[in-house]
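Yeah, one chain of the complex is gone here, protein chain that is, but the others are all in their spots.
Each chain gets a letter, A, B, C, D and E, in the order it is written, and its residues are counted from 1.
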Amino acid sequence: MAVVIYPGTFDPVHNGHVDVIRRARALFDRVVVGVAQESGKEPLFTVDERVEMLREAVVGMQGVEVRSFDGLTVEFARRCGAVAIVKGVRVGDLEYELRMAHVNRRLAPELETVFLPTSPEYGFVSSTLIKEVARLGGSVDGLVPEVVRVRLRRRFGGS
Amino acid sequence: MAVVIYPGTFDPVHNGHVDVIRRARALFDRVVVGVAQESGKEPLFTVDERVEMLREAVVGMQGVEVRSFDGLTVEFARRCGAVAIVKGVRVGDLEYELRMAHVNRRLAPELETVFLPTSPEYGFVSSTLIKEVARLGGSVDGLVPEVVRVRLRRRFGGS
Amino acid sequence: MAVVIYPGTFDPVHNGHVDVIRRARALFDRVVVGVAQESGKEPLFTVDERVEMLREAVVGMQGVEVRSFDGLTVEFARRCGAVAIVKGVRVGDLEYELRMAHVNRRLAPELETVFLPTSPEYGFVSSTLIKEVARLGGSVDGLVPEVVRVRLRRRFGGS
Amino acid sequence: MAVVIYPGTFDPVHNGHVDVIRRARALFDRVVVGVAQESGKEPLFTVDERVEMLREAVVGMQGVEVRSFDGLTVEFARRCGAVAIVKGVRVGDLEYELRMAHVNRRLAPELETVFLPTSPEYGFVSSTLIKEVARLGGSVDGLVPEVVRVRLRRRFGGS
Amino acid sequence: MAVVIYPGTFDPVHNGHVDVIRRARALFDRVVVGVAQESGKEPLFTVDERVEMLREAVVGMQGVEVRSFDGLTVEFARRCGAVAIVKGVRVGDLEYELRMAHVNRRLAPELETVFLPTSPEYGFVSSTLIKEVARLGGSVDGLVPEVVRVRLRRRFGGS
Partner (left out) sequence: MAVVIYPGTFDPVHNGHVDVIRRARALFDRVVVGVAQESGKEPLFTVDERVEMLREAVVGMQGVEVRSFDGLTVEFARRCGAVAIVKGVRVGDLEYELRMAHVNRRLAPELETVFLPTSPEYGFVSSTLIKEVARLGGSVDGLVPEVVRVRLRRRFGGS
């Protein structure tokens, strides 16, 4: 049974993430979504909130599981028994992702990195943009799961 | 059983291709390498020669099969019962590959495209460069399977 | 009255082009679509056919005119009394377009180049891809105006 | 009458900005330069200083107005009655700008984004580089309006 | 004494090339400009014409020599006793140049590739664009040496 992980900060999860999860699941038997407890910068939501929103966003998807982790991504992948790390990719961030893939391969040669192309309709969406728009009072309808929309409104107010 | 195709012109196959095939095979049950009969430009080797070299290059790999095809890549994928199209990707050709992925998704929404990062040691290798170096009498040792090295020498002379 | 030109080969026109024309027209009083008679490579359709298809594609748009031209784009722009050259732009072809813009500015300093971002849903469409898909018998529904779909089918057969 | 906005942080304005304003004004009837009160990071100059320097930099240009704003750029554009947002673009930052354009279009579908290519002689200039050079005591002559040169010197000393 | 080569097709030489030669000469004792006899596509000028124009363009520069060559660039470099291959580089063509550098290093590990950044004022100039503009009757004043301007006019007519 082929297991893959889909790691990220998910601060918060948006519809582009959900799309990648669904597509990864069509290719592999099990997808473990890994929520990194810490990233470089201060997150808007706690790791528990981020996990909770993700769980609601993937409710009903068989073979998808959400967990938090800290430490190296490759160690998390090994604990999950994964054969690969899945990443969504769009024009403009491949360089960074390729570097990470090479580092990870060096740390864990048995582990592949697999890139899934981001759907054109979500190609411009990122968690940073979502937060910025919400902070300034703009609408994020259709870009994030309902649970995220509600929580962002609670945080920032707005429509 | 998850089947994927790995399509290309393979004029000729080089070690970067072989590396992608090996890694795709580690992730999926079966990999069908699809040799496109015609590409935009006049190939150096006939489709039969290209298939023959590929078969020698993957000899001994279980679950890997080499076939030629014409027509749309997505139709070939369907005939193979594939869940995804595999492409190697390196910095600098992602834009084109992403466009093709979006076109293919439109033609066959049930089919995914999966990008595997090219190994750094083959990141600079391409069939075009291989042919150019061989034509000018340079050595392609270590960049192509032995069968290809021999055939290129037969064509162009050189070491 | 601000006039702009939108030059290209349009071999054939696709929905991404039509989208740019419509958006340019919302910004400027008059848009002259300029069909370059010759490009570097052999076109699929004659310049008359390309003009004809474009005229059908923009039927009913006020302030839009289609003309063919040869020679320098900046000379065509001057003959039209244009203040700017409009180009659609997507990630991955900006470098070339910026170079052309600098050359054109040197040839005609009074003329601006204006880039309009391609809509995400057409970001992957190009005339070359359209022809390739049609040639191999794939469907281009929804990617080109009806008149183009019909003509491509007449040329290549297919659905 | 076609109104456009040209938004930014302008911390501080440099000659590349002034060049874009002049060129936007040649295409549209009125250009409202919008100075964003807050950006992600701590600015060097207050919003009032930034507005003041811009006003001096565009003195004598008819149909150009400088205002500060907070909140969403698209809301500012609406308040100004603008048909488009103007952005200068150079190789290397298009990806980010295209993403913002798609987000803004989603928030305000009636609003276009228009990219003007940066002049080659200012292609390397940015507010960040200007501040870095000034901070280290280098000369920014010819890269910024006189008023900015004077203020930077007052801040950092140097020639 | 450090010798470098500066290889290319130079069909024809333009002022960006001359700028790189001058700057390479400031760094190394001797610069051998290598004119490749054949490139992938049919040149506009014969190799003798290209050499002749280059020689006029560098007249008076001490330590600069122009020669034609065929075969591998690295073999030419070795025959010249060069320590490095010099290439001009601008945003947008680095990927290709880096690949060539890695191939050349593999073929001749003792040989370096050195990239000099193209001056912003020539960043948009290329031999292909020069020929296109001249063919369509546009002016190339200030973009090419006088000898090239005269020859292009003889070929294509125009100002």
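As a convention for this text, a contact is a pair of C-beta atoms (placed from the backbone, for glycine too) under 8 Å apart; a residue touches a chain by one contact, two chains touch by 3 or more.
The structure displayed is predicted, hence computed values, not measured ones.
Novice: If the full complex is used, which shown chains touch the chain that is missing here?
Specialist: Within the full complex, the chain left out of view touches A, B, D, E.
Novice: From the list A:Ala26, A:Met61, A:Val103 or A:Val147, which touches the chain that is not on show?
Specialist: Candidates A:Ala26, A:Met61, A:Val103 or A:Val147; residue touching the omitted chain: A:Val103.
Novice: Pick out which of E:Glu49, E:Glu65 or E:Glu112 touches the chain that's been left out of the picture.
Specialist: Answer from the full complex: E:Glu112 touches the omitted chain.
Novice: Which of these, E:Met61, E:Leu94 or E:Leu136, touches the one chain of the complex that we don't see?
Specialist: Final answer for the missing-chain contact: E:Leu94.
Novice: Using the document's definition of touch, tell me which of E:Ala2, E:Val59 or E:Val150 contacts the absent chain.
Specialist: The one listed residue touching the chain not shown is E:Ala2.
Novice: Across the whole complex, list the residues on chain A that are touched by the chain not included here.
Specialist: Considering the whole complex, chain A reaches the absent chain at 71-72, 74-75, 95-96, 98-100, 102-103, 106-107.
Novice: Since one chain isn't shown, list which residues of chain D touch it in the complete complex.
Specialist: 91-92, 123-126, 129, 133, 136-139, 142-143
Novice: Pick out the residues on chain E that sit against the missing chain.
Specialist: Contact residues on chain E toward the absent chain are 2, 23, 26-28, 83-84, 89-91, 94-95, 98, 101-102, 105, 112-117, 119-120.
What we mean here is this: only the chains that are shown with their structure count from here on.
Novice: Counting one step for each move to a touching chain, how far apart are chain A and chain D?
Specialist: 1
Novice: Rotation angle for the CA superposition of chain C on chain E, to the nearest 5°?
Specialist: Fitting chain C to chain E on C-alpha positions yields an angle of 120 degrees.
Novice: Could you see whether C-D or B-E has the larger number of C-beta contact pairs?
Specialist: Counting C-beta pairs in contact, C-D comes out ahead.
Novice: For chain B versus chain E, what separation do you get between their C-alpha means, in angstrom?
Specialist: 34
Novice: Let me have the rounded angstrom distance from the C-alpha centre of chain D over to the C-alpha centre of chain E, please.
Specialist: Chain centroid spacing, chain D to chain E, equals 38 Å.
Novice: Please tell me the distance, in whole Å, between the geometric centres of chain B and chain D computed from their C-alpha atoms.
Specialist: Roughly 47 Å, centre to centre.
Novice: Where in chain B do residues touch two or more of the other chains?
Specialist: Chain B, residues with two or more chain partners: 91, 95, 98, 102.
Novice: What chain pairs are in touch here?
Specialist: According to the stated criterion, the contacting chain pairs are A-B, A-C, A-D, B-C, B-E, C-D, C-E, D-E.
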